[in-house]
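Left out: one protein chain. Kept in place: all the others.
Labels run A, B and C following the written order; every chain starts at residue 1.
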Amino acid sequence: MGNGFSLFPAQASTFAPDVDALYFFVLAVSAFFALAIAVAVIVLGVKYRRRHVGEVGARVEGNLVLELLWSIIPTMITMVMFGWGASVYYHLRRAPDEALQVYAVGKQWMWKFQHLEGQREINELHVPLGRAVKVTIASEDVLHSLYFPSFRQKMDAIPGRYTTLWFEASQVGTYHIFCAEYCGTNHSRMIGQVVVMEPAAYQSWLSGGGEGSLAQRGAALFQQLACNSCHLDSGQGRGPSLKDIFGKPVEFQDGSSTIVNEAYLRESILTSQAKIVKGFQPLMPTFQGLISEEGLVALIEHVKSLSPNASTAPPAAAPAPAAPPAPATPPRR
Amino acid sequence: MEATPTLPALHYLNNGYGLKSWLLTKDHKRIAILYLISISVFFFLGGLMALLIRLELATPEADLLSSDTYNKAFTLHGVIMVFFFLIPSIPATLGNFFIPMMVGAKDLAFPRINLLSWYIYLVGGIFTFYALAAGGVDTGWTFYTPYSAAVSNTHVIATALGVFIAGFSSILTGLNFVVTIHRMRAPGMTWFRLPLFVWAHYATSLIQILGTPVIAITMLMVFVERAFGFGIFDPARGGDPVLFQHLFWFYSHPAVYIMILPALGVMSELIAAFSRKKVFGYSFVAFSSLAIAVFSFIVWAHHMFVAGISVYSAMVFSFLSFSVAIPSAVKVFNWTATLYKASISFETPMLYAYGFMGLFTFGGLTGLILATLGTDVHLHDTYFVVAHFHYIMVGGAIMGYLGGLHYWWPKMVGRMYNEFLSRIAAILVFVGFNLTFFPQFVLGYLGMPRRYHMYPPEFQVLNVLSSAGASVLGLGYVLPLLYLLYSLKKGAVAGPNPWGAAGLEWRTSSPPPTENFPITPRVTTEAYEFEPQMAPEFKLV
Amino acid sequence: MSHIASVKSYVTIFLILMVMTTITVAVAFVHLGFFNKVVAVGIATFKATLVILYFMHVKYSSRLTKLVVVSGFFFLLILLGLTMADYGSRAWIPVPPTLE
Partner (left out) sequence: MEQQKEASTLGMWTFLLTEILFFGGLFMAYMLYRIWYHDAFAAASRTLDLRWGGLNTVVLIASSLTMALGVRSAQLNRRKPLLLWLLATVVLGSVFLGVKVIEYSDKFEHHHVPGPNFVWESHEAAPAGEHQLGGGGPVTEPGRAASESAGHAPAASNPQFQQWTQIYFSLYFTMTGLHALHMIVGIVLMSVIAWMAWMGRFDDHYYTPVEMSGLYWHFVDIVWIYLFPLLYLIDRS
């Protein structure tokens, strides 16, 4: 960033070369066909230009073989594009299990980032080189879109639910962060920079914070909101114990179950009556409007920290909770 | 042979004078002229907004407009150009004028509904003008919720109602065309003798009929949410803003084909007329229009690949999106093949047709890059998308519209325009267009997001190029306005068939009489039968 | 369109519609789980079909008219089906459930 004029963006993530290769492939095919058509119409235009006023063209009806050829060949070429594109996309969307977790909150008109260790940043994100980073994105107001052009990665921030993206930076440096989804007056000022650091430098940057980790902040909030008066570790409280639940299945009063994940925790805090854990009463008040998006991620991190063995993600393909995405929104102005 | 053609004594233009004879007319040709005037007003208004946008973007800083004003400028540019210019552009003017003539009918099936559609369009336009005059609207033409429904404090309601109302005008035009093409064909005019322009409009009408009601109801839902505090998309009440996007794009993707299909129809006419040859693979070109219309309804979520939709759904929609590329490619290949062993002349309309071939092909192919999932994540909502759809909308639809206008202008007004100036304008449009929008592809891959009022300084060189191109393009658009108006009084008299073209519309006087043909024509030949004696010397009527 | 149906046939259709309305109300008071929805929409569709075929004379109309009617419901199903396909498959991403 700050570097001068260029015609091509920096390749600063592990999948930037993949995306670029795909891009050049489709571009090359496109250029070939565009040029072929351009040359053909010009050559034909010169060769068959009208020589005298009354001339008409020859009678040619059409040709079935040709029609089939130029339908089937492009179809096959586009299927290659589709397959290749879909595999790159799957890679872009599927975060590896051991990814470093970062939270991002978009609001008019800034990006707020929080690290698990407690650092909070605005419009700036520090990430280590060579480590997968998963960003969980929320929005406090309208749609935004978190965009890292040098990483070739982007995801909308949608009020009322979490979305995620991930990347692994491959080159030390400072790169743009943009908001790509129009969000009002200062949409074009909702920009920032992502700083890719050597792992050691990143570690020392992390320890420079001193606010306490995200989970610690969540623990404080847990006390402050009196969550701890019901959610006793012993399981004897009025609410279920939150110890060692993350990544494990939980069963509800109506017999259904789900795997505890961020989305479920978010829903349980904001829409506490949506799912009632089996054996408990629907006593918990809703925290809708009482807690900010940032406080929410701190609480979730706190709950996660109570499940030390669940640091690696739970088994894949959890049975779909046939439920709405945590339908809740932060307070509005 | 050398006799100078004269204007017919009685034609639709001199059949009644005065405002009333125009405002209460049921003649499809006069209604087409009314539309032509009104969409031109909107076109230049939308163009003015584009000018403001490009001027502002010449520098990275915010120096000409405030952010709010800039946002309003691009919103109105989009709303006006999409809903009030491109969607009615070819169907309501050229289609309205020539579809009855091409099928050999006296008028459309429902002349009064045709006039009604123009008034509805005007009412929609007045709502939009009101929004503009009262302070503008800043949601972007896409009206994404929750910004449009709850947050923006501009005139969303008036604009949404304007779009809602204009939608009905579009529906009525489509309905009229479908019924006309089904029921009003002259004796002998079978489906496979119809000009491809008619086929393209038939396909367009299907989209207008099937898609437009969905945008209408979506706008209505935004309206009730904003006006009465209902909650349908409101995330605070559990609503889903992404549902809005599904409904919006269910119409707005097919709407792209409402804009481009008629231009593809014009292209078939131009290529045939100026190469004096039947379009290669007529039935494939005809059916590819219908295929595009049907496929256009199953690809919409490719606008939402990063909007949090399911990974599998994204894959399905990406797959289906490629399917719509094939019939478009088939058309381009067939046009190219038409030029083989043809007799090609390069009057102005053919210059536009050649320009169209280049720009539409390139625009369509860049669409493949956006339909490919892996690259779309990077390119979505960047200037790459802006450049892509301007290649289709401006390079395709407007080139087609201008080409068609120049082709049929002698028929519509009975006089020729200045050929030299019109060629200059066609070249200016082509050069200016590429200079404006090609740099935006590069900007997009560099990562410049769309709807940005300010941008990092390293993007400036390309933006300046684009702004410079826009001024050339603007010149190319103003020039036709001048020489076409001039030709109304001073142009050389054209005669019934100045191009030596085939088709029923050229077999009547220019301008045509109110009832189009002296007697109901009987059709005995295929479309695009160019007999050697149909050269300009030959007089049919 | 020149087909003229008898009064008796119209009244018969009307009575069937009434009976169907009664059934659909009655079924709503019985707990059938998922099948409540199926029955409700099924009966409504049956009633709508009767109205379209007999009251609106589609049974005696041209193939073109029939095609128009069917295509309306076809494109409606595209809208409903492809949109719900997105919502339905969001949860089954085979990635860690942390990714939603």
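List of remarks:
Convention: a contact is a pair of C-beta atoms (placed from the backbone, for glycine too) under 8 Å apart; a residue touches a chain by one contact, two chains touch by 3 or more.
If you're wondering where the values come from, they're calculated on a predicted model, not measured in any experiment.
Taking every chain of the complex into account, the absent chain touches A, B, C.
Touching the chain that is not shown, out of B:Ala216, B:Ala293 or B:Ile326: B:Ala216 (per the contact rule at the top). Considering B:Gly16, B:Gly238, B:Pro456 or B:Pro513, the position touching the chain not shown turns out to be B:Gly238 (whole complex). Even with one chain removed from view, chain C keeps its contact list with that chain: residues 1-2, 4-5, 7, 10-11, 13-14, 17-18, 21, 24-25, 28-31, 33-34, 36, 40-41, 43-44, 47-48, 51-52, 54-56, 61, 64-65, 68-69, 71-73, 75-76, 79-80, 83-84, 87.
Those residues of chain B that touch the chain absent from the view are 109-110, 113, 171, 175-176, 178-179, 182-184, 209-214, 216-218, 220-221, 224-225, 228-232, 236-240, 243, 246-247, 250.
Residues of chain A in touch with the missing chain: 252-256, 270-276, 281-283, 286, 288, 321-324, 327-328.
In this text, only the chains that are shown with their structure count from here on.
Residue positions of chain C with contacts to 2 or more other chains are 90, 92-93.
With touch defined as above, residues shared between interfaces to two or more other chains in chain B number as follows: 311.
Listing the residues of chain C that touch chain B in their complex gives 64, 71, 75, 78-79, 82-83, 85-90, 92-93. Across the interface of their complex, chain C is touched by residues 182, 210, 214, 243, 246-247, 250, 297-298, 300-301, 309-313, 316-317 of chain B. Those residues of chain B that touch chain A in the complex are listed here as 67-68, 71, 138, 140, 142, 144, 146-147, 150-152, 235-236, 238, 240-242, 275-278, 280-284, 305-308, 311, 314-315, 318-319, 322, 325-326, 329-330, 332-334, 336-337, 339-346, 354, 357-358, 361-362, 365-366, 368-369, 371-378, 380-382, 442, 445-447, 449-456, 458, 460-461, 500, 530-537.
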